[in-house]
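Yeah, one chain of the complex is gone here, protein chain that is, but the others are all in their spots.
The letters A, B and C name the chains in turn, as written, and every chain counts its residues from 1.
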């Protein structure tokens, strides 16, 4: 039995994690904390792995506490830029026995979509991304779309692919989307939708489309539990759930 | 037998029209003209209906000649702005027995897509358009996408719908597409594609998607022939093939 | 204010109706009944319209009670075959001031999908339906898919369309789907899905696809409320929400 703590336990994702850990036969929930609760509880309850679904404001202090106390971390909180990653690299180096997994997306299907899109990118002249979400989302493009575009763009560059074909000379502002790396990304916000992404790849006479639909928050839990079970045996900082698949 | 002439007969669309008219049992091809040929041939051969797939530079003079000689016109040439439409209105008024059909899209499926999108628009809070074309296309969005957006936007306004829900506060430039009327429009340009459009409508707990795929120029011919057969009995200026469906 | 009663109020759909009626400013919930409750309550509370989401076993007796007491009905319960429809026709004839709406699907998007599919059917040589649902569904194809196929098949026949092109000579059993009317229907059952349907229409060089995604039971409520508000002014038996759109 792995002893698991949850930070952000009263949030929507955190509450799902509490439920999923409780129901898993090989995991024991020892702490479910939220804003205002003391992190010391994690020590006293002997938590081995802590899942963090808090906020960009709280997560860095949480991770420092965890690393300094020898507790592994599985992090779904967003907002990790280059500066934060650099800080975490140092934290990990100072605590070599501790594992930290930062995952921008715990949906196994989304992780596979990113992996497949990256692998396929070098075989096609053209690539674009359409991501579609509910209209309450505040950022565009989504973090998953941006990360997919960066990975694909890197793969294209490594394969020596040049600029994509595009004869557009007259265009309404915004029609051709945002550009991340060299990949056009289009963001749809529509009532009735939840979280969806489509990667389109095109070559002579054929197209390949990889689409992920996330219809329920419960869809993230298999990925979170995979992270909890795998993180212990991989000390250091790991970025992306795909490293464990 | 209706006597049919074709202008732009050596162009890609014109050549298809020549073929389709020749193969139709109830139509007789009497003239297939292109740049440099004299329009007088249309009179001497007794053309009753002329199909024009030429260029924005030629089409206005062609239509003036046709109207002044009592010949009906079916027009697939693009580039009709408000000023040109006004000119044609006058031309039609001065020649009340003559019929002119201007159609931005002769694919019957595309016409139905526009009609359905317009009809559905008032029932949904959100609506966006994604159009996807081969990378040799020079304009974005496509004419069909713009026209669809205008029709939907008008229908939304008439139904008293307010602004669409959209909580976006942080956005990369272009991510949320171009806006035509009040409809976001996204243009994808991908090797391997031909001409495709997807209209997305979303309301509480449900979405409706209407998609048209045009995979071969031959797909426009049933609509062109429908126009040729129907235009005679509808004197005046008609905009859109849907008026004949 | 229209006084509304709900039968099957403790069921999943009924509970949503209770919530939606309560929240609607122009409707008053006067009775929320389920198995074991007396229908007499509907009379004593002055219910003008009753929404029935019960079971095939209960619905006929409910409708008889409602009609005989001058109460209009909006029915989402399934299982209406030709014999039951005939019985309801007689019931309606005997109570000419009473309105009964039977709707196989209250999602406005699904109703539009069926209407558009029916209208488009006559313009295309080929048509097939793919319906996709969660794996707990017990019947295949879905009621909505069967009804769509029947409507399209009737439209094809009325337009004088012949058999669809299909050169299949070697086929694994079931590969080409079930046939309803003359339309092939394919049923997908997949974990993660909710309720989805795609109507595919194909002609020379083009295809038209109409897709409905139902992602939340709440998506049926706007249609139920539209039924409640519209049914009063249409005495007699009405089949399908589209009659009110």
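Everything that follows uses one rule, which is that a residue touches a chain if its C-beta (ideal position, glycine included) is under 8 Å from a C-beta of that chain, and two chains touch if they have at least 3 such contacts.
For clarity, every value in this text was computed on a predicted model and none was experimentally measured.
Trainee: One chain is left out of this view; which of C:24, C:60, C:204 or C:245 touches it in the full complex?
Mentor: The one listed residue touching the chain not shown is C:204.
Trainee: Considering the complete complex, identify which of C:60, C:193 or C:245 is in touch with the unshown chain.
Mentor: Checking the options C:60, C:193 or C:245, the one contacting the hidden chain is C:193.
Trainee: Which residue numbers on chain B touch the omitted chain?
Mentor: Residues of chain B in contact with the hidden chain: 192-194, 213, 215-216, 219.
Trainee: Touching the missing chain, which residues of chain C?
Mentor: Looking at chain C, the ones touching the missing chain are residues 124-128, 130, 132, 135-141, 164-180, 184-193, 200-207.
Trainee: Which parts of chain A face the unshown chain closely enough to count as touching?
Mentor: So the residues of chain A touching the missing chain come out as 107-110, 112-113, 116, 119-120, 123-124, 201, 203-222, 245.
Definition applied: only the chains that are shown with their structure count from here on.
Trainee: Tell me whether chain B and chain C, two copies of the same sequence, contact each other through the same residue numbers or different ones, using over half shared as the line for same.
Mentor: Same residues, largely: of all residue numbers at this interface, over half are found in both copies.
Trainee: Report, in whole Å, the distance between the mean C-alpha point of chain A and the mean C-alpha point of chain C.
Mentor: The separation of the two C-alpha centroids amounts to 40 Å.
Trainee: What are the residue numbers in chain A that touch two or more other chains?
Mentor: 192-193
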